[in-house]
Structures are given as structure tokens and as C-alpha cells.
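Pasting in a structure now, in C-alpha cells, and then I'll have a few things to ask.
Some chains have been omitted; the remaining ones sit where they do in the full complex.
Chains: A and B, in written order; residue numbering restarts at 1 for each.
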Amino acid sequence: MDKDDIVRKIKDHKKQPNLRFRLKTEVEKFSNKLFLCLFDMETPVEPSLLELEAQFTSLAELACWDPENSCKELWGQYLEKLPVILEKLNLDAEAIADCDPASLSLEEVYMAYPGFYAIAIYRLAHELYNFGFPLVPRLMTEYAHSKTGVDINPGARIGNSFFIDHATGVVIGETAVIRDHVKIYQGVTLGALYVAKNLEKTKRHPTIENNVTIYANATILGGNTIIGENSIIGGNAWITSSVPPNSTVFHTPEIKIKTLPNVP
Amino acid sequence: MDKDDIVRKIKDHKKQPNLRFRLKTEVEKFSNKLFLCLFDMETPVEPSLLELEAQFTSLAELACWDPENSCKELWGQYLEKLPVILEKLNLDAEAIADCDPASLSLEEVYMAYPGFYAIAIYRLAHELYNFGFPLVPRLMTEYAHSKTGVDINPGARIGNSFFIDHATGVVIGETAVIRDHVKIYQGVTLGALYVAKNLEKTKRHPTIENNVTIYANATILGGNTIIGENSIIGGNAWITSSVPPNSTVFHTPEIKIKTLPNVP
């Protein structure tokens, strides 16, 4: 097989005519700019918003999005949501600062908590998801995923004062619902019990009520699973059915300890 | 201790004369270029292949690789494998699109699934591993690891239509064998039972037969462990011996729930 054959074969197998990875890079720039516009004191608000509008228009073009209303109107609507999103994110940051004994200052929370970054990008992507913007919100949260290890589907619904610590390995599915003042730790999955293509319209992921805390590596599965308010889910717990309010769930695995007199 | 002493001491402790981190940066460029050459519609195939050949030659030089055949011949051989790898990766992408109820389009799979990126870089690295190329394939999959949280050793053997979702925390060891149509979720480890230096030639990691699904955070250990075809391994399962074909493995930990009348 000579080189021209190889080139031709590769060209033949490149099947997706709309597959432009530039969209990915552009989404990353847009996400970072949005984040800095809302939080960084050295990024002036007004010119940033104009740049973001320009990027928004480009994204629509690259994603082949042909919305019913003009891009400009949609951007106007998105803009109106930004102050509300910012207000919510400030509540999230305060929740983290209030809860974590290791945090020194609010600055640390905004800059050094991957959980905060992941929530911020999720909240900013969720509104675009609600507009029906194809691909872009998913690429936004996936970008946050690759930076923080937290995989939140932009379709999830998350209330106020949400707290994630240590972050790596958290998975929150598309139809999960999380109410206010919920705290979760690394490795927590809010997932589906079964995975099948025809379930796409069904609620497949759990509901977490107000004031619930879920410790590290707990797994909660199923669209009908509801964790009642004020409950505490212990680390490593494996839960596939609902838990009443005000409950504490202990994971108490049997472990065996065998102690030798002297091992190297 | 004055400054010159410190400089001298640091120089003395820099022990590895071949330690050039430029190799790492070059591997990252090579991996990204390969990936875009195969999938991105805005990256033309022919000039990219020439650039890749140039990078391949540089990598061989930086990795101090002195192969029996000339670099050019090896590149020729690698080139011949690219259409086959691409074909396999298209099958992987279709497997993801067919299984995940949250995926909207094939474009989304190629761009937004970290699992797909990890498999792609693994498949591209695996052929170089077969050529005996030192370090480079390992740096390729480690690069994918740092971006996706999926750690696949380039020595692993993986069949067609492989599916990974959510990705973070997946570990697939050097001597693992995975057949066709296998699906795995976040946090799954296919690891070794024991770790000791003198085991390097031994099969230390499990074999997964056709059509097996392994849900999140399951751990499967040992070189003699075989998961028989058509089996389903439940989330959080801990498996250190073989499972017959057509099995369903349930992880059923005892948990205790204590519900209080009124907690804050």
C-alpha cells in the first residue's frame, strides 16, 4: 500500500463533515473569558462583554446553530442572566468558605477550588443548554471536567449554595436534581441504574433534597431515588433506593484484619 | 551555605543525563496532531502526515532510540496502520453514540467524550509500543491521562467497539486484555493483585471477554481473572477471581440507615 493510498483511505474514513475541533478551542476561550469577566478584578467588565458577544456569534456559526431568534437577541437574553448567575456563584463560594476548615480566605476559594470552577462553568453552561444551543454547553462542562475531574452534565438542575470539595471523580448526570445547601465530596456519583439509548427522555438520575451532605466516593443511582432533606450519606455508601429525610446512612463494610508478629 | 554551593549541589543531584523534558512537549504536539489529522475536517491529511513524519524523527532522536530499521521505514510501517486504527476508532465512536442516552450526535462523541480521546491516543500509542519505541507511547497515554483521568497502559490489548463513559479514574494495566464490545464506566480499575518488580514479564492484569459491561468504580484484579462474555459487573464490585460467562455480579453492601425525627 503506497502513501497516496493511505492518504486516500484516511480521507475516506473521515466521515463527519461538520467535525471542526476549532469549536472546542473556541469554547475553552469563551469559558475562560466568561469566568474572568465575572470574577477577576483585572478583567474590565464592559469590553469583555463585547468580546464575549463576538465569541458567542462565532460559536453559533461553528456549531451550525440556526436559532429562531437572532443571535443578538439570544445574547441579550443570556446577558440578563449573568448577574443572577454571578450572585448564585458568590453564594456557592461562601458555602465553601464557611464549611471547609482548610480554606483561608474567599480569594482561595475562587482561585484554588476546582469544585468552584466546575460549578461556575456548569451554571454558565446550563443557561445555554436551556436555550437549546447544541454542543457548546456540553463542551463547556467537559472542559471543566478535564481541568477539575468533575463531570457535571449541563442538563442537571442544581440549587443554591452548592459545595464540592477535592472534586476529582465527581459525576452528576443529565437528569439529576440537587436542591439548596447540598455538600458533596470527591468521587461521588449521581448516576443512572441502567444505561440504554431509549431512556434519553426519562429521569435517570437521583434527586437530592435540601441540606444533604454526601461524603467521598458514595454512589447514588436511579431516577426515582430521592435523598430526603437534612440527610448525611457516609463515604463509600452505595444507594439505589430512596432515603427518608433526616437520615444518616452508614456504610459499614466488614473488613478482616490479620496482624503478623513481624513482616518486612 | 552560599549561592554558588547551592547551584553546585543542585547540579550534582541532577543525575539523569538523558532527562530532557522537551521530549514530553514534543510528544504532546505529536499526539494532538495525529488526532486532528485523523478527525478534524479543517486539518488537511497530506501536509499533516509530512509534519508528523518530521516529528516522529525528532522524537526518535530525543528518546535516544536507535532502531534496527531506519526511522523512515518504521514511519512507513506506522503509516500503513493509520487507516486501520482510524476505522477502529470510528467503531468506538459509534459504540458510544449508540449506548449513551445523553449523547446527541457523533460530533459530540468525537469532541466531548474524554473516553474517546483516551482510547484514540491509546490505539495510536499501542502500535508504537509494538515497535519497541521507548518512552514515547507511555508519554502519549500519560498525556491522555492528564487530560482525561483515564490511565491506559500502551501495552494493554483492547478489541473493537470499546466504550468508556465519564472516564475519570479508569485504570487499565499493562497486561490487561479486553475483547470486543466492552463497556466501562468511571473509576473502574483493571489492576494487579500484587505489585512487585520481578513480575514484569508476567500477566498481572485481568482479561475481559466480549460484550461485558463494568459499571462505575468496580475493581477487577489479577492476571488469571477472566470475566466471561456477556457478563455485567455492578458498580463498586470488588473481584479477584474469574466470573463465568453470562453472569451478573451484584455488589450488595450492608448499609445502616438511622433516621432522626429532626436534624438541622
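Note that a contact is a pair of C-beta atoms (placed from the backbone, for glycine too) under 8 Å apart; a residue touches a chain by one contact, two chains touch by 3 or more.
Model, not experiment: these values are computed from the prediction.
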Seminar exercise, completed: Here 2 chains sit in place, yet the whole complex recorded in the file consists of a number of copies equal to 6
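Definition applied: only the chains that are shown with their structure count from here on.
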For this session: Would you mind writing out the residues of chain A in touch with chain B in their complex?
Result: 1, 3, 6-7, 9-11, 13-24, 134-135, 138-139, 142, 145-146, 149, 151, 153, 155, 168-169, 171, 173-174, 187, 189, 191-192, 195-200, 202, 204, 211, 217, 219, 221, 230, 232, 234, 236-239, 243-254
Problem set entry | Residues on chain B engaged by chain A in the complex (per definition of touch) | 36-43, 45-46, 49, 79-80, 82-83, 86-87, 90, 98-102, 104-108, 110-114, 147-149, 165-169, 185-187, 216-217, 235-236, 251, 253-264
